[in-house]
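Quick notes on the structure that follows.
Heads up, this is only part of the complex; the chains shown haven't been moved.
To keep things simple, chains are lettered A, B and C as they appear, and every chain counts its residues starting from 1.
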Amino acid sequence: MKFGIVVNEGPYQHQASDSAYLFCKAALENGHEVFRVFFYHDGVNNASRLTEPPQDDRNIVARWSKLAEEHKIDLVVCVAAALRRGIKDENLAPGFRISGLGQLVEAGIQADRMVTFGD
Amino acid sequence: MSEEGNIKKFMFVNRKAPYGTIYALESLEVVLITAAFDQDVSLAFLDDGVYQLKKGQQTKGIETKNFSPTYRALEGYDIDKLYVEQESLEARGLTEDDLLVDVTVMGRKELGKLMGQQDVVLSF
Amino acid sequence: MLHIINKSPYTNSALDACLRVAQGGDILLIEDAVYAAVGGAAEKRVRDAMKQFKFHVLQADLEARGIADRVIDGVHKVDYGGFVELAAKNKNCQSWL
């Protein structure tokens, strides 16, 4: 089954990004496809390549980048939300791409299920 | 933009008040794009989401953009399925006359049934 | 003591928590908490608490939400300058986030 995922909150402040990541990992393990993860609202902050969490904590951004690389997952950051919050090509982490809201709608059309993680 | 077979029912569930958080505003942006993809779009307003439609919003004092006129513009995009939950309106001392657009007011059960019939439910 | 509430009384328990624990003083409703200053199901909670607290509400947040003309009796409207003076007048303040 093809899943589309929406993440509405940034890393660390809320659990939304953690839950979304663990959901994606489990979906892949169960043999499903993750069609796209769309980062909206403060969710765009998950794409900052400048984050440096403490050594003893998880690295949320790097974890997404790795998942994208290993499983060819499409991580899309909403351009309008990203501009509002200061995420641009110059601070974008590997594996993410910036695009329009149409990518969210397309995910809704193409995916069998949409699951939203937020606050 | 999409073929006949690719029309899905998208419902946008609005449960948050405007201005305290950005969700209402950024949700509207998705609504407009979804309509541009020729999908079957509806909006549900319940809980504090009903406040999004309150007439007379004046945001000069908080120095923020007043986005409430966008709700009036939805008709121009052929978005006319706006559902408002009766119980949420009543709890907040509001009536249909307080709202800045024409909506369909319905009871909680009817709204819940409509939600169940959607292909995609988005809430922010 | 000044108590600042910024959440809707219909969605979040912040106002209830303040009314349960705080021992009097000024309560200022800002942001989405201004919905507690107008008629509706939350009105009784506010009226009952008026014996113990003095209620204030931020005018700009009322106006943004289109409800400035519906404030219930006994809730005092302030502008941002009034907010500042409430904070200055009280020995301390707490935001019930």
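FYI, contacts are C-beta pairs under 8 Å (C-beta built on N, C-alpha and C of every residue); 3 or more make two chains touch, one makes a residue touch a chain.
Note that the structure is a prediction, hence the values are computed from the model and not measured.
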Stoichiometric formula of the complex, labels as displayed: A x2, B x2, C x2
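Keep in mind that, in the parts below, only the chains that are shown with their structure count from here on.
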Arrangement of touching chains [line / ring / star / complete / other]: line
Separation of mean Cα positions, chain B and chain A [Å, integer]: 25
Where chain B and chain C are represented by their mean Cα positions, the distance between them in whole Å: 27
Inter-chain centre distance, chain A versus chain C - centres from mean C-alpha coordinates, in Å: 37
Per-residue overlap in chain B, given as positions that touch at least 2 other chains: none
Multi-chain contact residues (two or more partners), chain A: none
Residues on chain B engaged by chain C in the complex (per definition of touch): 15-21, 47-48, 51, 54-62, 64, 66, 68, 91-94
Residues of chain A that touch chain B when the two form their complex: 6, 8, 40-41, 80-81, 100-102, 104-106, 108-109, 114, 116, 118
Chain B contact footprint on chain C (complex, rising order): 6-8, 10-11, 31-32, 35, 38-41, 43, 59-61, 63-70, 79
